[in-house]
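Got a structure for you, questions after.
Of the protein chains in this complex, one is absent; all others appear in place.
Let's turn to chain A:
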């Protein structure tokens, strides 16, 4: 169980320190600072053991969050909790920064009291928390007994993430499919590794206690239905390049509201949604990924003091779609003394502070190609070490899901109130972003 939780700024100063168990002493705070934050070598492992005490840390921009324990805890649980805690803090006061944490420290301590009890994680659902931890100060006098008992029954009840009696004039539902595509490609264009990790994020403004059902083109479901005889209309696909109908999901996790028993037996995703924004599911696919861009590098070393680089990028999706925020990062050797760049489209610049040429293109349609060429001058050095040639990396955003995931339906049933599935306004959006998208050169 978690013995304590500390938040540090980038200098290692303690912003928040909450100790839950007696086995964690005051010196634990310093031990982490000395051995991890100020360590001579950068500490890469998220788990550090110092004197039989385990420190689990994550970093958000310049802020370190560290959970400490002396017991043999489930590390995955601790990290899940830390990420959840970040989400909660973001939901309360926006970006996690030193300033925000300092301004909201009372709130954070209040939250920590609520979501961790004697080191055991409790309800960390933002929606539920917001009903009784507010930033408006004490209003205990105004709260009726009824309201208080309602909170108690909600927090301790079966559906802890949604309170009763929610009413909206307009029943609306937003569904975003957010994916990040990761790639490592050889210089010859061979895919060495590729996977997509995606999230389904929902924002629901629904009255009452609605029951929702979510359907997508999961291969297992489609095949089952295919056997049943009902075939979907082929070629209906609106998505990027491929016209495939179903995708194979490697693994997925759900929000606590999803009925897992039903998913296990029927593979259908049904749930009573929390109010507001939440992440319905996370998934990962590795097969048949649509790679939105292809990078073709060409590097030529001219003698010891010169390097010629040419990079071509090709967009590989429907011409009607537009990719945005494209950025190609071409690493330069450490002994670069000067760079000349020519590019046809966008802007390119040598950034000495990052040891890279950064090429930015605002927009690019599908099935196009663009090119950059650069001449790099080198300074002869004493080191005989050869340049390691780090891969060329890329960033972009495309309006489709590179995994090929499609939302087939999202049905809402509310038996008690008088609105039906058709009265709910639903919005669906697909965003594909680059994760680590690299090509070796």
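As a working rule, contacts are C-beta pairs under 8 Å (C-beta built on N, C-alpha and C of every residue); 3 or more make two chains touch, one makes a residue touch a chain; residues count from 1.
Keep this in mind: contacts and distances are computed from a predicted model.
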- Task: Tell me the UniProt name of the left-out chain, picking from "Phospholipid-transporting ATPase", "AP-2 complex subunit alpha", "COMDA protein" or "Metaxin".
- Result: "AP-2 complex subunit alpha"
- Query: For the full complex, which residue in A:171, A:315, A:336 or A:370 touches the chain that was left out?
  - Reply: A:336
- Message: I'm checking contacts with the chain that's been left out. Which of A:48, A:123, A:324 or A:355 qualifies?
- Response: A:355
- Item | Footprint left on chain A by the chain that the document does not show | 10, 62, 334-338, 352-355, 377, 379-383, 385
